[in-house]
Every structure is written in C-alpha cells, then in structure tokens.
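All protein chains of the complex are present and in place, except for one that has been dropped.
Here is chain A:
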Amino acid sequence: MPGGRVCAACGCSEIEVDAARGDAVCTGCGSVLEDNIIVSEVQFVENSGGGSSAVGQFVSLDGAGKTPTLGGGFHANLGKESRAQTLQNGKRQIHHLGNQLQLNQHCLDTAFNFFKMAVSKHLTRGRKMTHVIAACLYLVCRTEGTPHMLLDLSDLLQVNVYVLGKTFLLLARELCINAPAIDPCLYIPRFAHMLEFGDKNHEVSMTALRLLQRMKRDWMHTGRRPSGLCGAALLVAARMHDFRRTVKEVIRVVKVCESTLRKRLTEFEDTPTSQLTIDEFMKIDLEEECDPPSFTAGQKKLKIQQLEKALSKKLEDFEGEISSYQDEIEIELENSRPKAKGVFANFTKDDSMEDNTSSIAGEEEAEDEELEAAANHLNKDFYNELQEKGAVKKNEDGECKNGNEALIRPPALESLLGPLPTAASLGITESIKECISTKDREPGENTGDGELDLSGIDDSEIDRYILNETEAQIKAELWMKENADYLKEQKEKEARIAKEKELGIYKEHKPKKSAKKREPIQASTAGEAIEKMLEQKKISSKINYNVLRDLNSKGSNTPKKEDDSTDDSTNTKKLSRRKSIASRNIANPVNSVGKRLRPLISTQLAKKAAIEEVTFPNAQAEASDLEKPAAVLVESGPVAYNPDEEMEEEEVEEDDDHCMSALQLMGGNDYGCDVDDDDGY
C-alpha cells in the first residue's frame, strides 16, 4: 500500500500500520482503518521436537499447482501435471542410480538440473527415460571428473554401451555442454583400489601414473579405450612392485578383453622405454616420442604392399621372358615338325582351337590359367621329347595323345556345364558371355547420357540378366530350400489364424491403447459419480441419448426380448439388447450371444459391484483387454454377487433409470471404440 493514505474520519495522514496485529490505525483520531491485513511475513511454528520451522508450502514455478487435497492424496502423483510428474520421476531415478554409483549430493543435483534442461528441450520424447537419466549422470561424471565409466552405467542398467553413448552424445550436443576428454589417469586410483595392493597402493598407483604418462607421450593413448591403457599400466606397475596380478584379475577389474590387454603390452614393449630397468624408468624420462602404434602398423603394411608390388613386377618380367622363350621354341618346333596327315590333322587343328575354347568356355580364370599352364607344360615336355628323340612316329603318337587329351578336356567341361543345374553353372554361362561380349562393349557403355532409352545400355547384355524358364524353375527351387524356415513360419501363422477364425476366437491384434489414468472421482452418491464420470469420459457422438433414455425406461419394465441376431448395425438396438440381457439373470453368463457380449456383461458386473461399494471403478476396467473382464467374470461373478444382483437389479434400474442408460453407455462405450472403428472401416 502506498504511504500516503489519509484517514477517512479526521483527514490525518499519519497512519500507523502494525504488522504483527495486522492493523492500520490512525494516530490522530484512533480509528481503525484496516483490520487483518494480509501480511507477507514468514511465520514460525513450533515443532514437536521443540524447534521451530517456517510455515508454508513450496509451490512449483511451472506447475499449474492444484492445491493438494485436504484429505491427503492416495499417492504422490495425484493431481499434478505431467511435467511435474516426469521431473519427480526423473529425480527419483537419478537418486536411485546415483546412490548405486556412490555419487555425492552435489553431483545428483547437477544431474537433476541437466535432466530438467533435457525435459524442457523435449529430449526425453521417444527415448527411454532410463537412457536419458544415465546420460545425465554420465555427463555429470565427466564434468566433475569422477572415475566412472560409461561401462559402469551400462552394467547397472544392462543396456548396450553404444546405445547409451549415443544418447549421451546427443545430450551433450543439445545442451551445448562440453564434456572434457577423459583422462586415463583418473581411473588409476579406482582400479588400484580394486586390485587390493594393500599398503603399497599409493606407490603402485604412482608408478602406474608414470607409465601412463609415458604411454601418452608415446602416442599409445589416442583412439584407445582409457580403461585398456590403465589395465596395462597397472599390470606392469604391479609386477614392478612384486605383486603377482594375473591378466585375468586385471581384466575383471578393468573390463577389457584379454587380447586388448596383451596388445597394449606388446605395443608398450615396442617403445624404447620398455628397455629401461625399473630404477632407470623411475628416474629418467626418455626424450624422443614414438609414433602411434596404428601408424607404425600402417607403415608396415604399406611397406609390405610395396614389396609385393616389386616382387610381382619382377615375376611378371620373368614370366614375360619365359613366355617369349616358349613362343620362340614353339615357332621353331612348328617349323621343324613334319605335317601330320590324315586323321591326325583334325586333331592338331582341334588341339589349337580347343585350347582357345577351353580358355573362353572354361571355368573361371584361375582354372583357365591352370589348364593353359598344364597344356603348355605337357606340350613343352612333349616338344622336349620330340627334340630329344626326333622321331616322326613319336610325333604322330604324341599329337594323337595330345589331341585326345585336348578332346577329353572340353567334353569334361561340357559335362560340367550340362547336367548340373546349380548356381555354379549359371555363373559360368554368365562369365562366358561376359568374356565374349564385354570386350566389344567397353567403348560403348561409358557414354551414358540422356534418357533411359537404351543409350549406352546394350540390350543383349541385359538379356543375360534374365533367366530362361528352366533356370527360373531351378532358382525357385533353390530359394525355397534356403528360405524353408521362414516359409514354414508363415504357413504356421496362417494356419493358426485360420483355425482361430473357425473357432471364432480370432482377434485382430490392434496396437494396445494405453490406459488413460484418471483421477478418482469423489462423489457422495452413485448417481453423482456416474454423472461426473460421464462428463469426463468422452461418450460417442453417434448415439442419440434422448432416444436411448426413452428406450431404456421402456426396456426396464417390459420383458426382456432376446435378440439373438448378431446385428450390430445400430447402436441403440445393441444397447437395448445388452440391457435386456444384463437385466436378465446373470447367473447364466454363458449365453450363445457371442463373444462381445460376454465381456460386456462382465464389465457391467464389475461396474455394478463397484456402484454398490460407492467407489468408482478404476479406469483400468474400462480400457483393459477384453480378456481381462472375462477373468473377472469367472472369479467374482455369479458366486458372490448373483443373488444381490438379481434383487437389486430392478431397484437399480428403476432408481437409476437415466443412470442405467449411462452405465450402458459406458459399457457400450467399451465397444463404442470398436463399433466406431468398425463403422469406419
């Protein structure tokens, strides 16, 4: 209030405000201007222990803040907004995880702040809450420099490390937080402790630290898991101080693979530092730095490749020489060889030709070369023999043999190609054609411009890609064989569905709609409760309620007509039928009315039972599976409630005339969704 107030009675402007009593009094005439002023002071109340605490409540800044119920809520998540619930849930999980990791309170609070930021940026959408929480915690660990690894978190949560890592990277990027790079030195104390070095723990740690620094300078640490390096360093340090720690023990602590550890050790061995003795190592630091091991490995590879290239070049040279010698020899021999006559002439011709064909129509190139080499070899030997012996007869025999052998080879090939209808043969035919045709085609293909129509694409080549009928059949068989498992599964599935359809149990598995949690309605009477529930629940707009009510009011008095026809065309008809059946003896639940009504009856039952107890059924009963109410039916149906139900049915109906209709609407609404869906189809 502004200071310049004037007393209404005397016009005096000296007004005294007493905050304690909450009065505003005029000092001139003494009239009380204000009484019970609202004060904004902090008040204290005495505790049971004798101390005093401030009076008041914390109200969240972002929540809409419905006042907590005076009667005390059922559980903490009552009446709060989704955002507040999420945050509270997150906080709880953070604390739970953080305690397992032994993080202090400050870290947990920071993690919660990160989480709040993440939620406000909608990063929790579409991600598992546990992943986001783990990422927040790990972020804190990084920024604080605690010796926690991502592996620890993944161990606790049983989640793949890389999945967590992905979430973590995303979080760090979105929140623009730069996580400082992890230093393997941070892990040493933790692992050393776990390896139980006793009194010498500190010394071993220091040695390991020195080793690590040496490793860093030797470029072993870039791109490597810090834990692996630590493991290697600790192992060596332990040995240096006469502790026997096997590789297995170290692995269990450090969580890397044995081969990784060994590799690190060998890499370290390669550095010059490894040559120093223990004392020297502690005192001296070598000046030079090494290259990273992967770099040296790369260099080695390069060298080997170069050597190979040089070797192959030399080989080629040699081969070239040899082949030139061969050619010369052959030419000379041909000249010197007397021409074969008669039958053998064919053979000689065939020989040369078939060599060619075997190379084209033959197997893949390796075999090709082998054949040629074999042929050449045989020929060579042959010609050597010829040279030595120089007899014509031998020539003829030789050529005959040669020709025979050459003949033998191609037929063998064809037998290979012919009857075996395997992929190999198809592949072969392909390679044959390709070998023949590609040489022609090479210049044409590369000029591919313009539209699709055939520029640069040769049709015949593409024709190769299409199998003829027999080949197609063969291939189909092969595919069937290979994918037999999958096909079997499909068949079984179909058989199952067909069976279920016959039995009438077939349900289409629609994606489960999650139950909406609603506040429990507080009402004094059942009627009020139903009214409130109606307001909340979205009733279908396709129902004409007035007609319904009329129907129901009539229906309750008239005898129950049974409509066995399963005609679901109009909702009203259905509802009246339901009502009639419902008001009939529920002791016979097993009617031949079809599956849909059975659950209806049970839900109605459940609801009736609930009404009697005046506590409203939970939303779960409404939205749960159709099967669940069936179970309810079995358990609680006829046994307990039947007699009561029967008696009270009529009363209930008459009393809650309009409520019955609402009830049915509700019950109907369970199908309301389905029915609407059906109509939609």
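Here, a contact is a pair of C-beta atoms (placed from the backbone, for glycine too) under 8 Å apart; a residue touches a chain by one contact, two chains touch by 3 or more; residues count from 1.
Going forward, contacts and distances are computed from a predicted model.
Colleague: Look at the options "Adaptor related protein complex 3 subunit sigma 2", "2-oxoisovalerate dehydrogenase subunit beta, mitochondrial", "Glutathione S-transferase" or "TATA box-binding protein-like 1" and return the one that UniProt uses as the protein name of the missing chain.
Modeller: For the chain missing from the view, the UniProt record says "TATA box-binding protein-like 1".
Colleague: Quick one: say which of A:28, A:165, A:189 or A:527 touches the chain that got left out.
Modeller: Per the contact definition at the top, the residue touching the missing chain is A:165.
Colleague: Can you say which of A:323, A:336 or A:483 touches the chain missing from this structure?
Modeller: Considering all chains, including the one not shown, the answer is A:483.
Colleague: For the chain left off this view, which of A:84, A:151 or A:276 is in contact with it?
Modeller: In the full complex, the listed residue that touches the missing chain is A:151.
Colleague: Where does chain A touch the missing chain, residue by residue?
Modeller: 149-151, 161-162, 165, 168-169, 172-173, 176, 178, 181-182, 219, 222-227, 291-292, 294-295, 298, 426, 430, 434, 438, 445-446, 448, 451-452, 454, 456-457, 459, 461-467, 471-472, 475-476, 479, 483, 486
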